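We show some of the complex, not the whole, and keep each chain where it was.
We call the chains A and B, going by the order they appear; numbering starts again at 1 in every chain.
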Amino acid sequence: SGEMAKLPPLLDNEAFRAYATYATIVLLKMMLMSLVTAYFRITRKAFANPEDTASFGKAENAKKYLRTDPDVERVRRGHLNDLENIVPFLGIGLLYALSGPELSTALLHFRIFAGARTLHTFAYLIPLPQPSRGLSWAVGYSVTISMAYKVLKTALYL
Amino acid sequence: SGEMAKLPPLLDNEAFRAYATYATIVLLKMMLMSLVTAYFRITRKAFANPEDTASFGKAENAKKYLRTDPDVERVRRGHLNDLENIVPFLGIGLLYALSGPELSTALLHFRIFAGARTLHTFAYLIPLPQPSRGLSWAVGYSVTISMAYKVLKTALYL
């Protein structure tokens, strides 16, 4: 369409399309954590806000559902860990995709990151014995460092 | 200016300009949560760090202000919920704006998201009875999913 023509051909570039695909996938995976949290809050009846427990009846009765639950807290830690690791991937990955990487190298970075973060979520939620979670975290972290190195090598302007 | 000429004409594209506008607005709204937190910490005298209470006098007296307060915690939950939902909007919305959407469709997505997140903040801070907060959260979430679908349809490269 005419609209498309005015855009820079970012999405014609295969490395950028790969970035768009994997960035969207890991963000959707992160968004899923909100639904998992809601699921555990409802099934465990463990809420953070008085207004969330109003449907359980009178104030005195509802108050006991204002509590923390180990399963809810576990999902929330996994969600926060996603934020801490997916935000750097989003920012550094975007710049990396714009730095002219080899397509195969870029795909390798994006695929490993998405795989490692998916494993991290399973390791956190099941939970799997350590060092499953630690290793999957470290793999995603290392991929981001590797992309940051390429960005700084290509773009450095202090 | 000459500087501008070398840039890709991203900001000549109306859908991208709309993204730039609404992304900036929701980020400024999120940043406002820091000021609201500071306001409640100071008025409720509820701090997280010993060095923040030093102005209240001797260590023994100041120590009692190292505490959590329901109003402060409520704002902090709202702030974290912003992070969890605005980060996906930023990343997916950027890719969506680059995917050549119809301008009117893009504006619809961005406006609904910004409106829903503003409502979410009011619903959290006042607080409004449920399902106000739940619904405004779900609307913003759905807008992001809709944009993610368009990005993957346009750019998918696994």
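To be clear about the criterion, contacts are C-beta pairs under 8 Å (C-beta built on N, C-alpha and C of every residue); 3 or more make two chains touch, one makes a residue touch a chain.
Bear in mind the structure is a predicted one, so any value in this text is a computation, not a measurement.
Colleague: Whole-complex copy count for this homo-oligomer, where the file places 2 chains?
Modeller: Here the complete homo-oligomer in the file comprises 3 chains.
Throughout what follows, only the chains that are shown with their structure count from here on.
Colleague: Taking the mean of the C-alpha atoms as each chain's centre, how many Å separate subunit A from subunit B?
Modeller: The answer is 16 Å.
Colleague: Give the list of subunit A residues in touch with subunit B in this complex.
Modeller: 1, 3-4, 6-8, 10-11, 14, 17-18, 20-21, 23-24, 27-28, 30-31, 33-34, 48-49, 51-52, 54-55, 79-80, 83, 86-87, 90, 94
Colleague: For a test of understanding, state which residues of subunit B touch subunit A in their complex under the given definition.
Modeller: 8-10, 12-13, 15-16, 74, 77, 80, 83-85, 87-88, 90-92, 94-95, 98-103, 127-130, 133, 137, 141, 144-145, 148, 151-152, 154-158
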